[in-house]
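All protein chains but one are shown in place.
Note that the chains take the letters A and B in the order they are written out, and that residue 1 is the start of every chain.
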Amino acid sequence: MKRISFILQKEFRQIFRDKTILVMMFAVPTIQLIIIPQAINFDVKNINISVVDLDHSSFSQKLISKIGSSGYFRIVSADLSYRQALKHIEKEEADLVMEIPVGFERNLVREGAQKIGISVDAINGTKATIGYAYLNSIIAEFNTGLDINQVELSGNHSMAGIIEIEYSNWFNPMAEYKYYIVPGVLVLLLTMIGGFITALNIVREKEAGTIEQINVTPIKKWEFILGKLIPFWIIGMIVFSVGLIVCWLVYGIVSVGSMALLYLIAAVYMIALLGFGLLISTFSDSQVQAMFVAFFFIMIFILMSGLFTSVESMPSWARAISNLTPTTHFMKIVRMIMMKGSGLTDLKIELYYIIAFAFGLNGWAIWNYKKTS
Amino acid sequence: MEEKAIICKDLTKQFGGFYAVNNISFEVNRGEIFGFLGANGAGKTTAMRILCGLSFPTSGEATVAGFNVYNQQESIKKNIGYMSQKFSLYENLSIMENIEFFGGVYGLSRPEIKERSNKLVEDLGLKKEAKKMVGGLPLGWKQKLAFSVAIFHRPKIVFLDEPTGGVDPVTRRQFWDMIYDAAASGITIFVTTHYMDEAEYCNRVSIMVDGRLEALDTPGNLKKRFSSDSMDEVFYNLARRALRKDD
Partner (left out) sequence: MFGLPLVQIILFGFALTSEVKNAHIFISDNAQDVQTTQIIQKIKSSSYFSVEEAVIGNKKIESILRRGNTRCVLIFPPNFGNDLLHTGKAQVQIIADGSDPNTAKTIINYLTSIISEYQHQVYSTASLPFQIIPETRMLYNEEGNGSLNYIPGVMALILMIVCTALTSVSIVKEKELGTMEVLLVSPFKPVMVLISKAVPYLLLSLVNFTFILLLSVFVLDVEIKGNLSLLFFESTLFIITCLSFGLLISNTTNSQQTALLLSMMGMMLPTIIFTGFLFPLENMPLIFRLISNLVPAKWYFTIIKCVMLKGLGFQYVWKETLVLIGMTIFLLTVSLKNFKIRLQ
């Protein structure tokens, strides 16, 4: 038992001597936590549109000003021809082109129908669909609002059936994206640190030859592993705390639910992550190798965890994979506790998953680590 | 058989079809300085790793300090010391911190460690440097320190893997003085080297060629047997028949 205290003493001394790593572990996440949520915004605003008005009628001008004042669009240019407008799309200056043909107003009144040409830069799928949908609805609104149509409508007196929809967003009344993304980024950073650091550290010892020296001593396997896990676990929890403080100071986000629960689960998650790093180190012989393998898996964890995109929208095979990553479950838990104040009973299943991962990964790593080869 | 420090019988280590260690048998007496010689690639390091409990043999028997290498490795490890080719001390810990760590790992109590380490540091003449990082020490000091750490817990046997590589002759001589002192206090020394002049310092030597043990005797007898003036020549006569070049 005493041996562990010597081992821990050595590990801590070594960690604190390595100033760069310390800085990395604290500064990098903090900076990223501050920057990233401010940069990310899924709202689609400022869609750039180039307008080609060949009609110059009061209708066309009214339509254009309606679009311009909608708040969604930015009219980048008024061009004389479709070809000219297209150049804006090519140069990435516009996302859409709307072409109002010659004789638009006249033909609409005379024939009852007129076409408007819309060209969408469809490379950016989301922007295109949303921009197109907005434009359509503005055009439809304009259509209905045309006085020639209004006259007709008010003549009709059939029973209008109007369903009023009243909606509210619970836990996030202003539907602010930051409440969603900030805990997510925190999880992300914790994951990166936990996953990489242990793996790198142990492989570094392998490369230096000091592992062999350890293997030759009576240090037991579990003592060695604990000796690696504990210091990094402590550091991870400190980083987590720092992250939470940043959340509070910079974004004003405080957990609605129980902090104790949050910490408890974060502790377990950290153990799972460190176990993952440990596992990787048993398979790698060089730091570069360990890093790439860890990076590969962590990328997958992060992308599939529901950080940026939602898990349920994934096809079922992807969902299955997502469930196999500990990050997914932790992400869910953090959001649930911090934003909804969910309690232990609500989180039971997710917690079981994480505990299973902690045991599984660490167990595998311990089994894999052999003092004698 | 408590008398013998190390016993090997038909010890073999196979990697696929390749015999790194091929049926070697020998015994080492307590308190002996035993030189384990051979060219690079002859299988010395592999054999030594088996004896230290770092590697499982493919077949054959071996006991170290009375414990067998198949299922009593942890007991072996409690009773041995080890100094590897890379002088594995922690470069970013100080001299005292390194000693403290290894002392604690082998079960010494903190007061014991304190007492012994102070003495050790004085004996080595490193008292003023005790708080300096090992990484900043010159090679000769590192080497002597590594040896001292290896026997800090007064093990029964200490294994030294090419301990004098890259060091000047004066330091090498001093190092061997330390080895003599250790042997005199009852520690068995098992040392591999390819400096043939060091072979002369040993009680007995063995020479491995291509995984096999080709000679085992005192340096004097070997020289007589091969009608050579130096161990260099003895070795040359044996080793040039070797087929393998590198470990």
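By definition in this document, a contact is a pair of C-beta atoms (placed from the backbone, for glycine too) under 8 Å apart; a residue touches a chain by one contact, two chains touch by 3 or more.
Predicted model only: the values in this text are computed from it and were never measured.
**Student:** Would you list the chains present here that the left-out chain is in contact with?
**Tutor:** Result for the missing chain's touching partners among shown chains: A.
**Student:** One chain is left out of this view; which of A:12, A:26 or A:295 touches it in the full complex?
**Tutor:** Considering the complete complex, A:295 is the one touching the chain left out.
**Student:** Where the complex has a chain not shown, which of A:51, A:67 or A:108 is the residue touching it?
**Tutor:** A:108
**Student:** If the hidden chain were put back, which of A:146, A:250, A:324 or A:366 would touch it?
**Tutor:** Touching the chain that is not displayed is residue A:146.
**Student:** Can you list where chain A touches the absent chain?
**Tutor:** Touching the chain left out of view, chain A contributes residues 20-21, 24, 28, 32, 35-36, 38-46, 89-92, 108-109, 112-128, 132, 135-136, 139-140, 142-144, 146, 148-149, 152-153, 156, 158-173, 175-177, 179-180, 188, 192, 196, 200, 204, 287-288, 291-292, 295-296, 299-300, 303-304, 308-310, 312-315, 318, 321, 332, 335-336, 339-343, 346-347.
We take it that only the chains that are shown with their structure count from here on.
**Student:** Where the centres are mean C-alpha positions, what is the separation of chain A from chain B, in Å?
**Tutor:** So the centre of chain A lies 56 Å away from the centre of chain B.
**Student:** Where on chain B does chain A make contact in their complex?
**Tutor:** Chain B residues touching chain A: 52-56, 73-74, 77-78, 80, 82, 84-86, 88, 90-93, 97, 100-107, 109.
**Student:** Quick check: in the complex, which residue numbers of chain A touch chain B?
**Tutor:** Touch list, chain A to chain B: 2-3, 5-7, 9-10, 13-14, 17-18, 208-210, 212-213, 215-220, 371-373.
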